[in-house]
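Have a look at the structure below before the remarks.
Every protein chain but one is kept in place in this view of the complex.
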Amino acid sequence: MIIVLKPEATQENIEKIKKDIEKLGLKVWVSQGEFRTIMGVIGDEAPLRDMPLSLYPGVEKVIPILKPYRLVDREYKKENTVIELPSGVKIGGKEIVVMAGPCAVESKENVLRIAKAVKKEGAKVLRGGAFKPRTSPYSFQGLGEEGLKILKEVSEETGLSVVTEVMDPRNVELVYQYADILQIGARNMHNYDLLKEVGKIDKPVLLKRGISSTVKEWLLAAEYILKQGNEKVIFCERGIRTFEDSTRFTLDVNAVPLLKKISHLPVIVDPSHSTGRRDLVIPVARAGIAAGADGLLVEVHFDPLQALSDAQQTIDIQEFKILMEDVRRIAQVMGREV
Amino acid sequence: MIIVLKPEATQENIEKIKKDIEKLGLKVWVSQGEFRTIMGVIGDEAPLRDMPLSLYPGVEKVIPILKPYRLVDREYKKENTVIELPSGVKIGGKEIVVMAGPCAVESKENVLRIAKAVKKEGAKVLRGGAFKPRTSPYSFQGLGEEGLKILKEVSEETGLSVVTEVMDPRNVELVYQYADILQIGARNMHNYDLLKEVGKIDKPVLLKRGISSTVKEWLLAAEYILKQGNEKVIFCERGIRTFEDSTRFTLDVNAVPLLKKISHLPVIVDPSHSTGRRDLVIPVARAGIAAGADGLLVEVHFDPLQALSDAQQTIDIQEFKILMEDVRRIAQVMGREV
Amino acid sequence: MIIVLKPEATQENIEKIKKDIEKLGLKVWVSQGEFRTIMGVIGDEAPLRDMPLSLYPGVEKVIPILKPYRLVDREYKKENTVIELPSGVKIGGKEIVVMAGPCAVESKENVLRIAKAVKKEGAKVLRGGAFKPRTSPYSFQGLGEEGLKILKEVSEETGLSVVTEVMDPRNVELVYQYADILQIGARNMHNYDLLKEVGKIDKPVLLKRGISSTVKEWLLAAEYILKQGNEKVIFCERGIRTFEDSTRFTLDVNAVPLLKKISHLPVIVDPSHSTGRRDLVIPVARAGIAAGADGLLVEVHFDPLQALSDAQQTIDIQEFKILMEDVRRIAQVMGREV
Partner (left out) sequence: MIIVLKPEATQENIEKIKKDIEKLGLKVWVSQGEFRTIMGVIGDEAPLRDMPLSLYPGVEKVIPILKPYRLVDREYKKENTVIELPSGVKIGGKEIVVMAGPCAVESKENVLRIAKAVKKEGAKVLRGGAFKPRTSPYSFQGLGEEGLKILKEVSEETGLSVVTEVMDPRNVELVYQYADILQIGARNMHNYDLLKEVGKIDKPVLLKRGISSTVKEWLLAAEYILKQGNEKVIFCERGIRTFEDSTRFTLDVNAVPLLKKISHLPVIVDPSHSTGRRDLVIPVARAGIAAGADGLLVEVHFDPLQALSDAQQTIDIQEFKILMEDVRRIAQVMGREV
């Protein structure tokens, strides 16, 4: 922690700050510059974080030096975290893992048909929403437990693992029974009670980025989960909100290599939500893999015109086939495989 | 709903769209323009909202005409909604209502001291957090039910009403017992399970705007609450996230008169979170009232240096006194009173 | 300047950095913390600004301590800069100065009619565009010099001063002959050749904020002008680009008191461009003055339906009369006058 003093700061101001910090058992140094006096704190910044140093008389600004997260940091754990699913699929290793399926679970028949098709093309995980967070209270809200059962049955028939969203802390136990990976949606990245709840389970959590969350806040959301004991977190970049309105969101492709550098956890990309446009899904999926992502989360339907939600960003089986071929070839360039 | 066709759209394309919409019991008209053919749907758009018209062959874009919300709309209810608290204070009427208090509840002694001071200056509602949503899992997370009890006791001793945040649907019942107004924080504006839960109670809900939510999404979040039967919703503009980083957030002052125009519900402004800077709270509070807000939500502490959270944006009693004097005088200009 | 080292930084890394900085004639201190070693530079940071310290082996991050601007800073000049126009009107003093007129100059008859009307209500400066920056090459681009002549004539007949935009460095001399204040539009805030050109003249410059410029960048743009010798700069907050799309821009009302605090230069608010909606101009104008602005820039037309550009945000004379009454009363609350 660095404390920059105002030009008019007095010796008394300095003493007061020094005393209050030393009360917390920390050491302080002072450097008299030509234009500014600077103070520094030696040791763990954590106890200082809730201390309003910027309000102390004579203080111009306070600059944290240490990172606010610990368990998600690559400094804490050097090697990549590789998450193995019961099916044997590994996320975060050499393999590029593609998760595909309909936005919302509609009927067993439909989900099974889609699951078989995406499996054939190389998908390893089936995605599908049973609980749907919808902006409008008048939109289809998902089948609930009925949807979870369908996912489970299709999983058993096809051998695909299942990822599905949980929105309410009261439903974590329920979703846990049916899913292999629990998804925290973008709208709930800051729902700390929910994060704590999924931090207590032993299944992987797919943590979508909040639409206006910084990478630092995203890391801290993951830290909530790891702090509870669950180290199986997968980051999913799904686009951020910007001023651009010709696409639904803006994929922050920079965040992919940045996260791989900062953290040991796997990172995947969602080309469906990050564009909101069916015709951009394939090129943006390629870009995500080329940037270093460990996998994809894609909305696929045998007939997007019939999909009950997010149809405008859903690709069909034929397009998914092309996507998988492209991804497979780019994976090779990256020294990886699908 | 207007459907704009591509120049190359065929008669067959048009027929297909027409047929599928008419299946839903709606009427369609077609207008052949010089450059584009346009189709329009007569009647309620709701059944069309989940239909992926933009994916139909021949379609260039789809433009909704009707508003997606209904109950919050001033077209639905012309006169202002005025929410009366048990104390007799009315929000949304002629009175400007100021809600003030510490960010987090720390101890009964502190809260009581602050409550008495803000009441003396004209505050009508005591604010204070018992459950605190914190970006870092290592920050102080609030006193929980202990904090709620303190708020209740202080409320009884001072006669101030209490507003406090609820973050978890499992706690709505608990918070309901202690608070006069339940606050939904910015991070939970899209937490639909929580919105539904507070929609079932009969106490007012203070709905903070999500940091990257559009006004339209905010109206839809309120719609979730009203649709469940609770019509006592108060909007609270608390700053949005932008590229500007010299303040913590950017107060969207435009949103205040805009909401008053679109909706019949009360709108208040939070000058503390929207600036994140103690030295900007007073001028921004004045701006909010001058823009037409029905009240303020302000963080106040007798000694901000001791506040357990958000200290850098907390004003002291002396500053609050000045704020109230300014607000009182601007209220008069607006034909209102504090 | 603070340099934070990586945990693995070597003594050799430290020596290399020290040596290279000392070559520039600056002193360096080193502080060995528990978790991080920190280095600091004593003295003027300017020579370091183009030195890529963050790339040096062993460096984690580099944190500037000093502000990058000097002449615009209140530390450099404590008292408010008050800019006096030839008409005797003073901007930045006790008076609130309202600048009003049509978006674009259309005809002498129209401008004169508007000018007389706004003068009657208390406007002191006439605004009007002769050169219009338009997003589309197919939109009306202004009357050019013809428009400047009209403004000059109307100014002489009414006694109002004139503010008008200059977009091209080649036209600074031309506009200088006709205008009392030269406006730099939002699109040109980063047009450094233009800034240098208006820095060489002795007339005031109204510097609009770029739609995505931070306050710091805005201060630096003004610094370009002051550095050339022209100290008569007026900041004009005109709304920034955010994700919100129900208004054209978002007025950053926080920036008004922030700038007044950081800088000695006057600050005015443009409620027309910052909202893009006629029905929000009056409340947002009030908010600007209540936040501490020194004046307003408002688009007014006797018949907005006939205005050649920006009509949807132009108010009529009757609305302007109400605006002026409101502003006058809020000015009083602020201890100022119109």
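When the chains are written out, they are named A, B and C in that same order, and each has its own residue count from 1.
Here is the rule we go by: contacts are C-beta pairs under 8 Å (C-beta built on N, C-alpha and C of every residue); 3 or more make two chains touch, one makes a residue touch a chain.
Bear in mind the structure is a predicted one, so any value in this text is a computation, not a measurement.
Enquirer: Identify the visible chains that the left-out chain touches across the whole complex.
Expert: Answer for the hidden chain's contacts among shown chains: A, B, C.
Enquirer: Out of A:L151, A:A287, A:V300 or A:I315, which residue would touch the omitted chain in the full complex?
Expert: Considering all chains, including the one not shown, the answer is A:A287.
Enquirer: Consider the whole complex, including the chain that is not shown, and state which of A:Q228, A:T247 or A:Q306 touches that chain.
Expert: Of these options, the touching residue for the absent chain is A:T247.
Enquirer: Identify the residue among C:I65, C:L160, C:L220 or C:I317 that touches the chain left out of the display.
Expert: Considering the complete complex, C:L220 is the one touching the chain left out.
Enquirer: Which of these, A:V256, A:A311, A:M324 or A:V338, touches the one chain of the complex that we don't see?
Expert: From the options A:V256, A:A311, A:M324 or A:V338, the contact with the absent chain belongs to A:V256.
Enquirer: Mind listing the chain A residues that contact the chain we can't see here?
Expert: With respect to the unshown chain, the touching residues of chain A are 212, 214-216, 240, 242-247, 250-258, 261, 274-275, 277, 279-280, 283-284, 286-292, 326, 329-330, 333.
Enquirer: Considering the whole complex, not just the chains shown, which residues of chain C touch the missing one?
Expert: With respect to the unshown chain, the touching residues of chain C are 46, 49-52, 54-56, 68-69, 133-140, 167-170, 187-188, 190-193, 211-212, 217, 220, 223-224, 227, 241, 278, 304-305, 307-309, 311-312, 314.
Enquirer: Tell me where the left-out chain touches chain B, residue by residue.
Expert: Looking at chain B, the ones touching the missing chain are residues 2, 4, 7, 29, 31, 33-36, 38, 40, 42-44, 63, 65-66, 75, 212, 241-243, 245.
What we mean here is this: only the chains that are shown with their structure count from here on.
Enquirer: Taking touching chains as linked, do they make an open path (line), a single closed cycle (ring), a hub with spokes (star), an all-linked set (complete), or other?
Expert: complete
Enquirer: Based only on mean CA positions, could you tell me how far chain B sits from chain C in angstrom?
Expert: 31
Enquirer: With chain centres taken as the means of their Cα atoms, state the distance from chain A to chain C in Å.
Expert: Roughly 38 Å, centre to centre.
Enquirer: If you look at chain B, which of its residues touch at least two other chains?
Expert: 212
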